[in-house]
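Missing here is one protein chain; the remaining ones are kept as they sit in the complex.
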Amino acid sequence: MSDLVEIDSLLSSNTPLNNTEDGEEEAMTASEVLQKLEEAWLNEKFAPDLLPVKSNLVECMLAQIDAMEANIATAKKGDFRISVHRMEIDRIRYIISSYLRIRLAKIEKFTTHVLQEEEKHRDTDTPLLSDAELEFAKGYNSSVMSHLTNTALRHMPANVASLNSKETAVVPLVDSYVFLKVNETTENVLIEEETVDAGEEIMDLLQGDQHIMRYRPVASLVESGAVSLI
Amino acid sequence: MLAEKALDLVRELHRSLGGTLSPYNEDKIRQVLEEMQTLYDQNKDGAQFAAEGQTDLISAIQVRHAGIQRNKRCLLAYLYTRLEQIRKMRWEFGSVLPPDVKYNMCEQEVQWFNQYNRLLANYMRSVGESGGLDLTQDMKPPKTLYVLVRCIADHGEFETQDGNTVLFKKNSQHYLLRSECEHLIRQGVLEHIIQ
Amino acid sequence: MLIKDFRRDFYDVLQHQRVLVLVAFDVDALCACKILQYLFQCDQVLYTIVPVDGLQELEHAFLENAEGIRHVILINCGAAVDIVEMLQPEDHVRFYICDSHRPVDVHNFYNAVQVKLLMREDELSSMPAYDDLFRDDGEDESEESDSENDDPETGYKRKRFDDESIIRRQDRRRWNESRVKTLFDYSKFTSYGTSAALMMFELAWKLSKDTNSLLWLAIVGVTDQFVHYRTPRDKYMEDIMSLQSHVSRHNQRGADDENIMSVNCLRVSFEEELYLPLYRHWKLFDSICHSMPIACKLRLWSLKGQKRLHEFLAEMGLPLTQCKQQYSAMDTAMRSEVKVKILEYMNKYGLEIQDVIIPSFTMQYGYKHLLCATDFVYAAAAALESVDRLRLPTDNFLAATEILQRCVSRKIEAGLESAKLQLRGVVNQVQSFLDMHQIISAGPFLYVCVQEGTADSRFFSHPQCLLRLARYTLQAHCSVSRNKRVRSLPLVLGAPLSIEEGRSIMVGIPPLDTDDERKNFFGKAFEQAAESTNTVVRFNSFDSHIIEMKTEDRSKFFDALISILQ
């Protein structure tokens, strides 16, 4: 039964669990990873556009679930803690699948836009899509295009027989309003650009504040984690 | 009126959005394509005269071109929205569509559904190392490990993970692992009872 | 074999196993099943519930669901039958029978391995001793072999033991006769023991997992046994007393004011209830007309009776207009006095205390109106035996469980409405019996049949409602007929089961004067009558005094019954 005990301690955040990929990032315990994943999940749920993928969090949590499942398999059949751990596994798995489902829906909704954005982000350290998602996006895009082509575009007159993506690409509504909570104080955030009748609007976001505002100005802050959507 | 048929297509689909997929309107689509072709031909004939700057011919070409664009947009929107409905079906019905739903889909749409199925399956398999993650499971946050379910119709034997076989007879109640019977609940075979 | 420690021998054995629960079709079994469900869900024991409404259904359900099952729990069914012989289970299968039917089959009691009985020790005292029933010494085998092989070369050996084998054979025959006699006396009368719901509640109490809602289910189970004339009145009073201690334990918080119980939780309280069916949800006048003891004492089906009722109400100072309004709409002052007034004026009209008052419990959940245990029993019984053609019996079973769920109030209202219909059906039927003098005194017993095609006959194709009708008819007939001996005559009541197949259902109830023990000998009587006339009689119900047969065999069957009971 000792191994089950070890998992408890693991989850009660005292033994470090370093991430496999980028070593130099300070080691995070399992519950911190879960905390970050939950935050990423909520951000993804409320953000109108697709946020950069947190594949390291997902990978780490999936490995964690496998480890817990292996441990439970070895434990004695009657142990009370088994159902507690199984419940926890189910809930973690729910968070991960819901996170990936939401991203999938956005990919399917804004396919062309996402693929264009991915071109810019591909080589930076914050790619928009994980490899699997990229492959899915490409496959999905080509399947839709080929379907539209051979059911309609093929039979259309030459000058209109192609889809120009600028016109047809579905762009996320970055100007829709979101609820947000400020994690770290950030001064002079540009809220409204200079317009003919209203001057420029600058604001300081104090820690702990909660606001309702357009998503566009705070998009970068959400990615950096200074602000989280609720 | 220009692009009248294309608009009918859009209206027909817009009405059926709440319920199930309306049948694939093959002949109306053909009529829209024919209208586009005739407008295009008229434009081609008129083109050489327009070179000499006869404004009335040029404006006629503009009007017809607007008609062609409108037809195109309506047709593509019709097809694209149907794809969205079909994609939603993958998540609701599962990977096999009931026959009378398939009856309303054209051959290419059925093929597209299978393509989408494969894409989704590959994606789900590639998540994480060990065997991937079935995203069609856990649609709601799990509150309990075991759920009490009632069989709505006879469904025959069911093998559970730990080797028990359960007979789903109409109106019998069972207390099973949630993860095992969630998809049966979504398919409408079982009904979840709250104690 | 009887289980002493429910927790060790029954509940703990089931941990981490899959269990099959077979439940009979009565409200008590339903309550017991819900209590068990609650316990299993606390300890995450996987289970499957299959409702069974007869022996054939029981066999069928067992065969279908038995795969990979090691533990089968039978609630309110299977005790009166040799379960192992009937179901032929594999060796590893264990049966746990929590059943209020008495007597318990001797094989179940003495089967130490496969059958475990969840019953009270004192109720099985009349069980004959083991060696009266079984002789497992070698005697039997040699006896048969001796008489068969009479070839010559062993002839010499047989002769030498002649006198000893003769003595042994006589002794054998005498033992067999005494065995048959003890078996006959033991199973002559069928009766009922403690309610299954109460047994299950006590299990929950021992596991210290009992809650107010489980207690309420036990109360409803016990009340159902009393309302359907299974437990006699004094047994009912005993059970009520034991429940009373539990109720005060669970509900005393609301008493003093500093720790007031929150509103939307269940509050159960003891009360000397008016024994008027559903009166809180009905007009007082209707409820009195449908209350059996008062209707019989005042003979409400005759005009004179109606007049006496009006007199009775007038004397109590309850204006007719008030009594004909919904009880909840009567003005509060009047409402609170109803009970006091009835008690005051009742003996002037020949009513004793137990005709009018029944000690019972009421419950309140949140702001919803007060409900008493009998309301629940009537509502659930009506749902269980709904007359809707399209609904399967199992649909009715689930509808009844939803009513017991109690937080779904509109289901309870629907149940109460159908209960009113059922009660009205019973009263109308009794009225027509008496008006057309259909009750015939056939010497040893009274006999009456519900005519086919009457409007309410569809109510009576269900056993429990038929039982209530039979009891009401007997009581009404006794209060009307001048014949002195009528109180010692039992009643047999027939009703059409399904007109298309020409089948009818038959129930026999004991006479009024032996009412207090509620012993019923019709099980044996029906059996012998069926044998002597070799009519096709189906003993499918768990109560042996309820049988089904072809309608045309009825008269032949009655003659046989008369000759047997002479």
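Per-chain residue numbering starts at 1, and chain names A, B and C are given in the order in which the chains are listed.
Note that a contact is a pair of C-beta atoms (placed from the backbone, for glycine too) under 8 Å apart; a residue touches a chain by one contact, two chains touch by 3 or more.
Heads up, the rule we're going with is that contacts and distances are computed from a predicted model.
Not shown: a single chain whose UniProt protein name, out of "DNA replication complex GINS protein PSF3", "Mitochondrial 54S ribosomal protein YmL20", "Ribonuclease P protein subunit p40-like" or "Mediator of RNA polymerase II transcription subunit 17", is "DNA replication complex GINS protein PSF3".
Contacts of the undisplayed chain with the visible chains, over the whole complex, involve A, B.
In the complete complex, the hidden chain is touched by one of B:118, B:143 or B:170, namely B:143. Across the interface with the omitted chain, subunit A contributes residues 45, 48, 101-102, 104-106, 108-109, 167-173, 176. Touching the omitted chain from subunit B are residues 1-2, 7, 10-11, 13-14, 17, 19-20, 42, 46, 54-57, 59-60, 62-64, 66-67, 69-70, 73-74, 76-77, 80-81, 84, 87-89, 91-93, 98, 100-101, 139-141, 143-144, 147, 178, 182, 185-188, 191-192, 194.
Criterion: only the chains that are shown with their structure count from here on.
Put simply, the chain nearest the middle, going by average C-alpha positions, is C.
Separation between the centroids of subunit A and subunit C, computed from CA atoms only, is 61 Å. If each chain is reduced to the centroid of its CA atoms, subunit A and subunit B end up 25 Å from each other.
Residue positions of subunit A touching 2 or more other chains: 83.
Touching two or more other chains at once are residues 145 of subunit B. Residues 58-59, 62-63, 66, 83, 86-87, 90-91, 93-94, 96-98, 100-101, 104, 108, 131-133, 135-136, 139-140, 143-144, 147-148, 150-153, 155-157, 159-160, 163, 168 of subunit A are the ones that touch subunit B when the two sit in their complex. If you check the complex, the residues on subunit B that touch subunit A are 29, 33, 36-37, 40, 68-69, 72, 75-76, 79-80, 83, 87, 106, 108-109, 112, 115-116, 119-120, 122-123, 126-130, 133-135, 137-138, 140-142, 144-145, 178-179. If you check the complex, the residues on subunit C that touch subunit B are 18, 37-38, 40-41, 44-51, 64-65, 67-68, 392, 394-395, 397-398.
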